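What you see is part of a larger complex, with each chain still in position.
Each chain gets a letter, A and B, in the order it is written, and its residues are counted from 1.
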Amino acid sequence: MTITPSIKREYLSKLASQGKRADNRKFGDYRPIKIEIGYIPKAEGSARVKIGNTQVVAGVKMDLGDPYPDTPDSGVMTTAAEMIPMASPDFESGPPREDAIELARVVDRGIRESEIIEVEKLCIVPGEKIWMIFIDIHIIDYDGNLFDAASLASLAALMTANVPIQRIKPMLEKLQERYPEIGNYLKEHPDNYTLPLREPPISCTSAKFGNVIVMDPSLDEEEIAEARLTVATDEKGDIRAMQKGLNGSFTVDEIKKVIKASIDNGKKIREELYKIVGK
Amino acid sequence: MKNDNIKLFRDGKRVDGRATDDLRPIKIEAGVLHRADGSCYLEWGGNKIMVAVYGPREAIPRHTQNHLRAIVNARYNMAAFSVEDRKRPGPDRRSREISKVISEALEKILLLEKFPRASIDVNIEVLNAEAGTRCAGLTAAGVALADAGIPMKDIPVACAAGKIEGQLVLDLGKEEDNYGDADLPVAISPRTGEILLLQMDGHLTFDEFEKALDMAIKGCNKVSELQKAAIIQKYKVELEVE
């Protein structure tokens, strides 16, 4: 366990000093990205995303729920990530570990803080009944850069999600006895409709080892990385979320360089995403 | 919710147009994951199932090791989004029971004595669920184990028979499972016909049981051919690549 990384470090660092990566990418390039939507028929929205050999499935489910007391007129969103043993010989079953928690929280914040979901439109009866949105992320095959794969899959799943009026109608009609305003809601929304969303920011992750910073680190690069930086940027190139990880450090200049590269890659990935989800 | 208004047969055909002894469409692909030692993706009707096999590798924690043979850890897991109403992530009682019966079914078929102190880990992920996931999962596990090159006496395979509106049918679909009279999932070793897994819920006379068991075994044999084709396809691709 300690020998292999040291050999990898030596090999990859040597390549890096020649301006190269093991898979012949440039430092700032992503591996091929493949986005499939509608992968899970049972889900309200879903997507499978591959970045190189990394493979992630995200599904969105919606259900009726009660609002939080301090946001009585807003829907509620929850994100969970499972790093299931399927995806890597090193993942264990059991409750999520720190890595999976950080992953879910970073994806969650990327969606929540940038206010992609118009939660105020997910209220059915003010103060009483709202939509709950569950984003579940399944890591299927782990070959590095889960942050970007997971957040991209979540976005694609959200952007193709339908509010499941048909499925919930019987329950809504029953609740209508108690909350007559549901009648109006059902009149406005007689059938499933597209989940209302704002423009999403795109997450791009870089890793630093030695003096080199690469985008979209592969598993080998992650294993020897000293520091990681995830930057989510929006259409205008503004920064919407950041998360530094691992026990190494960045200089201020490195961080600025990473942000700029994230803005560039974010644009390309956004184009690809919009093409697939038909925006 | 049983409902007498549901009609599971129309003009002698089942709701999805099948005859009584038709399987739902099945698609099997071996070797679909990069990290796993062996893997399989299987679609069976509306079911979408991914299986990854790791091992034989040292069993951890060590107190689980058997110094005479490998242990088999099948882990059946339903994704939260795989069902109509979101399932809480993590194992529940149902998935733990299914994991147990699938592990037991696989143990008979694997040459475990070759790998003392090892574990063979079979991760079965149900991504989209629509009746018959335990049979589909075990069938996919058989392919993934073969893909991993783990020595086996045979490739195990499973299929259910059942009863709906008084008639015996093969491979219950979603509505048939919900509103039917009996469900009989069966796994066999196709070479010997030995029964590795058998469960039954519902109501069958002894005669009906005999026929349903026969029907399920015939279904297993059909699915077995698809398993073999998928494994051959994988090796063909590998040979072509070389």
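Going forward, contacts are C-beta pairs under 8 Å (C-beta built on N, C-alpha and C of every residue); 3 or more make two chains touch, one makes a residue touch a chain.
As the structure is a computational prediction, the values presented were derived from the model and not from experiment.
Asker: Summarise the composition of the whole complex in this file as a formula built from the shown labels.
Answerer: Summing over the structure file, the composition is A x3, B x3.
Note that only the chains that are shown with their structure count from here on.
Asker: Per the centroid of Cα atoms for each chain, what is the distance between subunit A and subunit B, given in Å?
Answerer: Subunit A and subunit B have C-alpha centres separated by 31 Å.
Asker: Which residues of subunit A touch subunit B in the complex?
Answerer: Those residues of subunit A that touch subunit B are 39-43, 46, 53, 55, 57, 59-61, 63, 80, 82, 84-89, 93, 95, 134, 136, 138, 140-143, 167.
Asker: Which residues of subunit B touch subunit A in the complex?
Answerer: Going by the criterion above, the answer is residues 33-36, 46, 48, 50-52, 54, 57, 75, 77, 79-86, 89-91, 121, 123, 125, 127-130.
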